[in-house]
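Excluded from the complex is one protein chain; the other protein chains are retained at their positions.
And now, chain A:
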Amino acid sequence: MEAARLGAAGAAGLHKAFCPKAARELVGNVDAFLFDCDGGSSDLVWSGVIWKGEKLIEGVTKALQALRSMGKKVGFVTNNSTKSRKQYVEKFRGLGISVHEDEIYPSSFGAAMYLKVNNFPQDKKVYAIGGDGILEEMSFAGYTCLGVTKDANKKMELKRGFKFEHDKSVGAVVVGLDPYINYYKIQYATMCIRENPGCLFIATDRDAVGPLTDVQEWPGTGSMVGAICGSTQKEPIIVGKPATFMMEFLLKRFNMSTSRMCMVGDSFPDVLFGQNSGCKTILVLSGV
């Protein structure tokens, strides 16, 4: 089973050298492989599990084909909420990998699923700080979503008697990565959380920084979340890594126990995410 050599995960694991025998063993014991995709935003570089820069890492396509042909389930997890699953499929395709919508799990999808799983009422609205990915996923889940890029250019006139209006039927505020963050959005989210009774405060993740360009790190969702925490003095519910919501959701999806899953990542937080849930973990050294 040379094909089982798993090009992408071929680098030495932390604890065991990933020789063909170990590979076969692992593949035999595991029914699903989760790959971390993190580090990137819309048009840019993703971290070193699947590709580095514009180049696909050698053997990745072969490895994925091999896994699928063995009947293994494959999943791609990312904290980047700027795109929806559909948009990620396009992204993958543009970089040479064919994946199915059901194999991708961005935190935008995670946020929508959190609401669904917790029976968020359809007559309530969602206010989102983030990219259109959140808007799309919310729509697919049947929820009305306000905010995102529509509010990127809003300005306000702070005159005597001016009242900032907000929609009283917003029942949840979702905060994701947003390079178009501004005071209008902060104020809108603040008003919803403070004044709409029972309004949820959900965050896709709290990553402080991420390599949004290939040459430098940029502030992550952690800063948007920090802003809303600062004005509401409330803590959010996290749906992305390393919180385990996504994992629990995946377990139900795949209908298997975590011991039959393997998390493949290029950094320790990914390994942690896997270990927190009781999966096997592979650390890939082709990345950071």
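The rule is simple: contacts are C-beta pairs under 8 Å (C-beta built on N, C-alpha and C of every residue); 3 or more make two chains touch, one makes a residue touch a chain; residues count from 1.
Quick note on the criterion: contacts and distances are computed from a predicted model.
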| item | value |
| --- | --- |
| Chain not displayed: protein name in its UniProt record ("Queuine tRNA-ribosyltransferase catalytic subunit 1", "6-phosphofructo-2-kinase/fructose-2,6-biphosphatase 4a", "phosphoglycolate phosphatase" or "Septin-type G domain-containing protein") | "phosphoglycolate phosphatase" |
| Full-complex contact with the absent chain, from A:C145, A:V225, A:V239 or A:I282 | A:V225 |
| For chain A, residues in touch with the removed chain | 41-45, 156, 158-164, 178-183, 186-187, 190, 194, 206, 208-209, 212-216, 218-220, 222-233, 235 |
